[in-house]
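Heads up: the structure comes next, in structure tokens.
Excluded from the complex is one protein chain; the other protein chains are retained at their positions.
The block that comes next holds subunit A.
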Amino acid sequence: MSVTTRGLDGRPAPGAPRPSTLEPGSLNDRVVKSPVFQQLVRERTGFGLILTGLMLVVYFGFIGLIAFDKELLAVKVGGTASLGLFMGVGVILFAFLLTGLYVVRANTRYDALSAELKRSLGQ
């Protein structure tokens, strides 16, 4: 238990030895070994990385097109508005939608897993 209660509020003096492994049976040890925790971390980390990757691809794709294919972005869509304009606004909307997607998934799936984990630990 000493590991969890230490944290930032009540930290030992800097340089004091820290435990090299988690105490068997300690809260942290039980958390790390919990299958619910492992699933939560796996799912959330994976999803976060996929969304990060998507954002990078879309944004740097947009920048890449500006740098390498200006003609494509100048193509007219409708009367005056160009494809580039729709893509630029699209990047902004895409960023917002991605954050929304993450929040919806976190509010339902990850919060449920977290609650389950805390229940199983008797918190």
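Quick notes
Methods note: a contact is a pair of C-beta atoms (placed from the backbone, for glycine too) under 8 Å apart; a residue touches a chain by one contact, two chains touch by 3 or more; residues count from 1.
As a working rule, contacts and distances are computed from a predicted model.
Note on the omitted subunit: UniProt lists it as "Cation/acetate symporter ActP", one of the names in "Glutamyl-tRNA(Gln) amidotransferase subunit A", "Cytochrome bc1 complex cytochrome b subunit", "Acetolactate synthase small subunit" or "Cation/acetate symporter ActP".
Within the entire complex, the positions of subunit A that touch the omitted partner chain are 3-5, 7-9, 11, 13-15, 17-22, 27-28, 31-32, 37, 40-41, 44, 48-49, 51-52, 55, 59-60, 62-64, 66-68, 70, 73-74, 76, 78-82, 84-85, 88-89, 91-93, 95-96, 98-100, 102-103, 106-107, 111, 114, 117-118, 121, 123.
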